[in-house]
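Each remark here refers to the structure printed beneath this line.
In this view, the complex is presented without one of its protein chains, the others remaining in place.
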């Protein structure tokens, strides 16, 4: 031991920091269409390679290619485009509303729209998402009213959550959207529990857990994988790898090597990596994983490779920790642009119709906002009542809370 | 969805329960000597197969074979045999002492002696184990006085821990043995933190974390793997898979398929599985993993495949949940018998010398017990003081504790 | 009426609710085939099948988190944490999730689950088999916290807890599992069969949450206790001959403040007892409430008898445990002046 060399701590760092030139040459991206598609009931041990590659459908020329292509018809793909555009327009307006002081906080999903929008369409009514704060696309694609989302964001008198929750922490059982917590990772094991309940009851509903790359480090990620594998729970365990966790790059959560998807292998859970900016690929993989769950074949881990284009939240300024141009250099492109080009290539869409729809969607979002603002924004107009603060802690208000409400004079 | 078949919960069950015939035919055991030995600096991605097989050195004929053989000379192997015999004799006596009411609780490691005994000899002075309650072999093989262990078990006036801890929850910094907690899994990430500290200081000491198969389900197992892989901490992460967690078979923690070792792969950590009842194999693998850590190459996961022959603890009766004969059917045999046969085969040991040493070790343990009992046992003789109960909560006793001690009249 | 130990009563409560409501499921470490390390779930798997009662991986956050998801689905999970000392890894799922789900989703999702766990000392279990963490739950809005002191209450309270639409922390004083315990550890163990509260009706009944009960009426001093300490306090009253009124709180939150203030207003003196460490224990809340609501009746400061502010020791267990001697001294002291 005495002649051993001194040890040293190895702290991973991203390739570049502000001032540097973005460099994604280290990201290994296979050509679209080249990754095989196993049967859903194939043995997980036989396709571990799918946890180390990237399933892609849309190639550079905007064509859908390979064994994962063909899952959607044109109308469905068009719907996907519209969903994504609506999410983006919604984000832009709400960001502005926050800057105008109409709410305290907002979080965009810029660049990641394909993931939640496509996934939602692969689900069936009755299924349940356990989302993070960055899956607003699940609600938008699922037809949840924009105005209700906005009322929540504004904490106004029509806020479905009665002002209790931080903006964007939506909840809608009817739309298969579990109440967002704010504490990272907790929802992942809850999704597994919900799925187990469906199996216990002999129902046919499945669950989807959602987690960010950074949050895979949380312990409840492990709990979820353990429980899901042990009971073969009908759940899809989604990991959205958008490269960043606030200021921290994904290498801190991922460690030395391996992929987030590969974490499933240690549990015998089949694990796929997919191009998160490719709507068609996301849909195809989601459908595959959901079918496995539905057929009682157990859980699937899916890692979506994408990039968080915007700031983490309105409280964050990413120029402090990564080059401004990094998002432009991101090699998987923009999900809306890519699907648009595909549809134009297929002759079912055009630049004109795109511009027209963009204007329509802009108007729809604006109208919703006007509607929502009639009921107040955070600091002006209609507010949830103070009584509401005391309600809902328990089903029936216990004596001590009643006393406190009286003290508060409401 | 409506035409989907109903889901159902799948709860893993062991092959047999009491009354059934033990069956380990499902356990895949490669022939001794057949698993390759990669260089310690080889890329983990190139030997993932070692997480799915079992490294073995001693074959049925008691010969040491294959690329992992030859790590120990005869004197070292003899020392190993003596260590294991001492641990077994110690366990037997302490079990009896518990039955006689001399202590409240005891835990044996019957059948698992090779693991901790061999590992300890692969460490260097200054290294630190973060053990569970089933690694008494680390202390015994490390030369920690049996009488001190016994005084701890008896909670007597010479108990190094002053009666504060449950029996077997030893602590000895000088012997590289971290204080045992009782809360499962917590020590695993602490081992990683300790190893990181060594790297931060530029020292040469490495850490070893220990965990049971059942406890790998705990969240701190995940925390440990995340931190170890991110900072390439100089730590060996040992998993003792003795098939049982109290009444729960390893399938509940392990899930559908995969191995415990394979959990390391998702983090890019090299992972090996080894025959835990083969002293020579354990030593060789320990040495390999320790060398990786020492050379700043980062963590290694090692799964020891073994069998918990005894009850979980003195509070447990395994005949309620597994066939009595199961341990006899365990295909990897008994570690002491196997090493003994090897040494006899080499001509450096004999049945006579074995019997003689067994008697010696018995006498040594008995003498130690007599010595320890002079200082009291749990319910009679010398006791730790009541003042001791108030000491050591903080470095300096704060006023409120001083008041309480006065109130207690001590 | 059948005689039951507290273990049998708890088991029976689960049996009754599982038979009545297919949404009740039971799981936890070693609770399935084996029936739990204290045998509280023995026979349930055999009776209700592996998907209603099963073994869980050793991950308390996983057990509680999965239960939250199941409860949100519509089940009524009743999970076991093997010892209360092991609940901390699951604390986040309790505090941030179960307790707040109804509130934050405005009732869109709820978490009607029960978390059972053996609590308290007196079995030479050392620091990790003896703790009394109730105050860590009573501080959390959205939870109910229950501590039975006998088989009759244990069954009735557990049924009420499982049927409750909010998350309930159900703490089982393990030293009471097999018999009432008056703190005299050196005397032979009395079985529940000899105690009137060991008479447990068959079938369904509830003991309502939020209602305390006067165990021993008295005029001189009020003793507020729960769990094991109810029996120790009764013993202390007998032994000192002080006419103490011993109140068994049964539910700590919501608390039955009326029963407490009625008694203290009458006696003018109050002693609060618990096994948990003193500082910031639930006794502090009781003191705060009693001095607030009974200030003008109090003739002496409220006294607390509790575990010392140290980890739970192994060898010094009986010096740590608030036994009849310490409680008796507090009673005598409360009567002076």
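For reference, chains read A, B and C in written order, and residue numbers begin at 1 within each chain.
Just so it is clear, a contact is a pair of C-beta atoms (placed from the backbone, for glycine too) under 8 Å apart; a residue touches a chain by one contact, two chains touch by 3 or more.
Given the structure is predicted, the values throughout are model-derived calculations rather than measurements.
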Chains in view touching the one left out: A, B, C
Contact residue for the chain not shown (choose from A:87, A:140, A:191 or A:253): A:253
Hidden-chain contact residue, picked from the options A:58, A:195, A:217 or A:365: A:217
Touch with the omitted chain, as defined above, among C:51, C:114 or C:128: C:128
Which of B:227, B:304 or B:342 contacts the chain that the document leaves out: B:227
Residues from chain B at the interface with the omitted partner, ascending: 128, 130, 160-162, 164-165, 169, 171-173, 178-179, 181-183, 186, 189-201, 207, 219-220, 222-224, 226-227, 230, 392-395, 398-400
Chain not shown, touching residues in chain A: 8-9, 11, 13, 17, 104-105, 155, 159, 162-167, 169, 181-185, 214-215, 217-220, 245-248, 252-253, 315-316, 320-321, 378, 383-384, 386, 388-390, 393, 400-401, 404, 408, 410
Interface with the unshown chain - residue positions in chain C: 61, 85, 88-89, 91-92, 95-96, 99-100, 103-104, 127-128, 135-136, 138-139, 141-142, 253, 276-277, 279-285, 287-288, 291-293, 295, 298, 300-304, 309-311
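As a working rule, only the chains that are shown with their structure count from here on.
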Furthest chain, CA centroid comparison against chain C: A
Distance between chain centroids, defined by C-alpha means - chain A, chain B (Å): 42
CA centroid of chain B to CA centroid of chain C, Å: 36
Sites on chain B at which at least two other chains make contact: 8-9, 11, 217, 219-220, 252-253
Touching two or more other chains - residue numbers and ranges from chain C: 51, 56-57, 59, 61-62, 89
